[in-house]
Structures are given as structure tokens and as C-alpha cells.
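The excerpt is restricted to a subset of chains, each kept in its original location.
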Amino acid sequence: MPSLSIYAGGLQLNNPILLAAGILGTTGASLCRAARSGAGGVVTKSVGSLPREGHPGPTIVHVEGGLLNAMGLPNPSYKDFQDEIDAARASGVPVIASIFGSFAAEFAQIARSLKADAFELNLSCPHAEKYGSELGRYPDLVESVTGAVKAASNVPVWVKLTPNTADIVELGLAAQRGGADAIVAINTLKAMAIDIETGYPILGNRFGGLSGPAIKPVAVRCVYELAGRLEIPVIGVGGVSTWEDAVEMIMAGASAVQVGTALLRGYGVFEEITTGLSRYLERKSMTLEELCGLAGKEKLQ
Amino acid sequence: MRPINSVIQEVRSEAPLIRTFRLDRNLDPAPGQYVMVWIRGVDEVPMSFSGPDTITVQSVGEASAALFALGAGRTVGLRGPLGNGFVLRGKRILLTGGGVGTAPLAFLGEQAKRAGYEVASLLGFRSRGDLIFRDRFEALGDTIITTDDGSLGIHGRVSSGLKELNLYDYDQIYLCGPEMMMWDIISRTREHAEKTQACINRYFKCAAGVCGSCCLDPDGLRVCVEGPVIMADRLLDSEFGRYRRGPTGSKGPCRG
């Protein structure tokens, strides 16, 4: 079997299939379970500087081809999260701490206080006031937040971008200028669903984020655009649920791939995807490096 | 896959803070399964089925109080049935638990009795006034009741009632109630843990197995989809009875 190990975004990974932020990432135990199930690395739930309970329910709605969620960034604050990270790190795979804040110094403070293998800056959650994409839509804020975290920490810093923008490349370039070690694309698309019996928006927060297969073509496009223009690696996320999806995302230019909503099917997805990916590389006699960005190469076939 | 609209057919008061809501549809739940009940404009909360088309709710906070404010003719949104329910095994079974946790047990007992099982019950309440479903359990078979204040039945906690029973007589034990009550029973009956099914409670947000808020240490078991019914032997060395995570994900004490 071809090797799936890869160096991406400043981390050495056994395989390029990672658990996405906010998916079964609240406890050290659930992160370990993802690692045991075959994830090459795990991203934690996003943590901020104060405890948050998140939005009232419903926090998810199943929609055609995907899932809407508005968890509202519930988290115990970074002050109460190091234990979970430590427990997760015992699994042996890199643990990337996802963090959020509403200004650069808040991000930096959290990064200074937590010990993790890397940080992922959530500049992209579409449904929490004063956080996420409310900052992440502005290139200058993306650059300054990234720069502040880089200055505050000595582990790789990944910047997770929002697709709710006219030009994701602008945001990626800003993160790169800020010193990011990798871009993570994409977070969810801002969306909503309405209950037709009563007119109530279904999500407690009315607005939420669309994830799952429905957004894969948008994610693939973002990764392709970013990989074509940036020098730093791009980590692809959005709607990946089969090995074919992972191959597509890597061809688009992703150095590694995160999986979120597909966990609805259970932890088995990691092995399904890594096995399929290995078999594919074997059949094609290709390495992971050769696959990466193939769609953007001039000469194909 | 969206919440199913359901009109409340009837509301019955079971105890001062406990009411049963009959819904307009039978979602064909297994006892022990639950449904996410959307009280529009307020919240969506998990509730066990207390019958094929009923839920029995204790008023403890905002969502449950808002549900109490709804009467027959008003509507809720339903997502379910969800999770893994109880599985009937053997011939003689014991239902044990207390408080509003007796709701799924009564539902299970009725199904078991119809299927020819021999059913006994051991139930605990704070006091006589908190008692619910007495008739339902007594119609199933031998029923032992304990009250914390001695106002009815055996004086003391449920575990005091254990002395009256030989647990080896039962092929399977079904447990549901406040966490400390369940933990008390499980930890006193370790040798029966492999035949004890416990219906447990954690803070659910997504109820779909993705958000991670209900995961149990140390295995990361997702209670919302792999539970809420779990074999007691898997609980023995877990966080159960020791701590639980709240809405923020931080650890706190167990209730009840």
C-alpha cells in the first residue's frame, strides 16, 4: 500500500484525513476516538476566552444534501480546555486547537495560554455575532489576527476561511501575509431553514451554517482558487464524505482534508476514506504529492 | 428530516411538576428511545417516550416550563425517534428507577408484558406526592415502592428496596432515573452489570452524533446515538455517577 504520510501545514501526519473543527471535538475522549478510528490529526471544537453555552435549540436541521447547524460556539473557554487537549494528544496524532475571538489580542491571549500541536483560527463561523466571519470577511483583520497569533505562539498557525465572500483568494493572501502556515477552506455557508407549518425559522439562532455534500462543489472551487494563488498549503474541508471526495479535494490542491458532517455516518468514515485513497494511489501508481493540485496543472492525462 | 409538526392531543398532570403530553402521532418508538421536542421560539429538548405517542415531562427550566404552558391543540415540532432503546431479553425482567425516569420503564414494561415477559418493578420517589404511574406498574406485576421520606412503601432510597429482591432471579434489569440513583444501584450491583440496561442522560445539543456535547469519558461514547440505553458494565469505569458536562462542555457535578 502506498504511504499516506505527509508533511502539511507544519505538521507531520500519518495520513491527510483530519477531523474538522466542532465535530466531536468537545472532549479529549471523543478526539482520541477519532484518532483511534484512523484520523491523521484532529481539530478541537473552537474555544474562546469566556465560557459560552451556545445558541438555543434546534441547533441542527437536516436539509437536502447537507446539514444546517447553529451551535453558537459553545465552549468552556480556553481556561478549562487544556485537559481535553492533553487527553487528545495522548492519542499520538497531532491535535490542532481551534480558537476564536473578536479581536487580535484576544486570539493571541488564547494562543499564548494553550499548548497544542497547532492552532486553527476560526475566522469563518457564519452564525456567532462578533466572531468568525464577522472578522474573517475583512482581509486586514485576517492579516492582523494571523500576525498576532504567529507572534504569540511557536507552533504552526492555520487560518480557516469563510466562503461567504466575493473573493476568498483575497482573504487567503491576507492570511499568508500575516504569516499563516496553512489555509483551511472552507467553513459553512450562511443559510437558514423555515418551518412551513408555522413560519418559525427552525434554528434557535435563525441563521446557521450549511455543511455536507451540498457545499462540496463550493469547497472544491475555493481550494482550487486558493491553491492556484498561494504559496502556503491549503487544507480542504467541506462535504467530503467518501474517498472519491477526498481525491477530488486533493486534486483541487488540498494538502490535507478535513471531514466534518460525514461523521453523521459514524467514526468509520476515516478508515473508509484512507483505505479508498490508498487503493486509488496504488491503482494509479501515484504518490499523494503527485495527486495534490493535479487539477491545476497545465498538462493533464 | 425536518421537525414534524405535531398537535398536542391531551395533557395530563401526573404530579405537581410532571405532566404527560399525548401527541397526534405514533412515531413507532422503542421504549428507551427519545424524541427531540421543539418548543417553538424557545428550545429543542430530548424527552423519552412514556408510551407510543406520549412523553412525560418534569418542569425543571425554561423549555420544560414553556412546554407546560402549551395545552391541547397547540403544536410542537418532533425529531425522532432517536437513539437506541431497551432490548428485551430473557423471561423475567426487573424495572428499576425513579422519578420521571419511570416513564420509559412503564412503556417498556407494558410492551414486555404483552410479549409474555414476567415483570417486576422497584421504584423510588421523594415522597408519596411525587409518585407517578403507580397504576401502570402495579398492573404489570409485583411492584416495590420506596420513598425518601417514608410517606409510602419502604422508607429510604431505591437501594433499600434491593434487599427485598434476589437479582439472580431476573434475566435482565432495566434502569432509568436520576443519575445518582442509577449510579447507586449500578455500583451496588456490579455483578449484574452485564445484564443491566441503563437509560442515561447527558447534555444533548445536536442529537445526531456530530457535535460531541454528549460524549462520555473515557471512551467518547456518543450517548445521543449510541445510547441513551447503555449496558451498565460500560458505565462502571466511566464518568457516569462522577461528573457530567454542561452546555459549555465543562465538567460539573451529577444531578439527582
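Letters A and B mark the chains as written, and numbering starts fresh at 1 in each.
The definition used in the following text is that contacts are C-beta pairs under 8 Å (C-beta built on N, C-alpha and C of every residue); 3 or more make two chains touch, one makes a residue touch a chain.
Keep in mind it's a predicted model, so treat the numbers as computed, not measured.
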Across the entire complex, the copy numbers by shown label are A x2, B x2
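One rule holds in what follows: only the chains that are shown with their structure count from here on.
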State, to the nearest whole Å, the distance from the C-alpha centre of chain A to the C-alpha centre of chain B.
36
Spell out the part of chain A that touches chain B in their complex, as residue ranges.
22-33, 45, 51-54, 56-63, 67, 69, 71, 74-77, 80, 193, 195, 197-198, 200, 202, 204, 260-261, 263-264, 266
Name, in rising order, each residue of chain B that touches chain A in their complex.
1-3, 5, 36, 38, 40-45, 75, 77, 79, 205-213, 215-220, 222, 245-250
